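Of the protein chains in this complex, all but one are displayed in their positions.
Then we have chain A:
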Amino acid sequence: MTTSDPAASGAPADEVLDCLGQRCPLPVIALARRLPELPVGAVVRVLADDPAAAVDIPAWCRMRQQEYLGPAPGPAYRVRRTR
């Protein structure tokens, strides 16, 4: 785990996944592919303008026990690998 808290500080993400223009479930699939390749503690910002992403990215985090940090301008969604 990293010692700093990017969730609290709003620090830049370690990686940005550009899923703009993609329909669900594609942004969720991109996240599911990429997150396990990053170290535990890493933060991904998923850029996604499909309205379903706002529902499905937090739901995926809950189902996969990853941490959903919340929305960000983009529209984007921030996720931290916790396991």
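Criterion: contacts are C-beta pairs under 8 Å (C-beta built on N, C-alpha and C of every residue); 3 or more make two chains touch, one makes a residue touch a chain; residues count from 1.
The working rule: contacts and distances are computed from a predicted model.
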If you look up the hidden chain in UniProt, what protein name do you find among "PDGLE domain-containing protein", "Cytochrome c oxidase subunit I", "Aminotransferase" or "(2Fe-2S)-binding protein"? "Aminotransferase"
Need a quick check: the contact residues on chain A for the chain that isn't drawn. 23-25, 28-29, 32-33, 50-52, 54-56, 58-60, 62-63
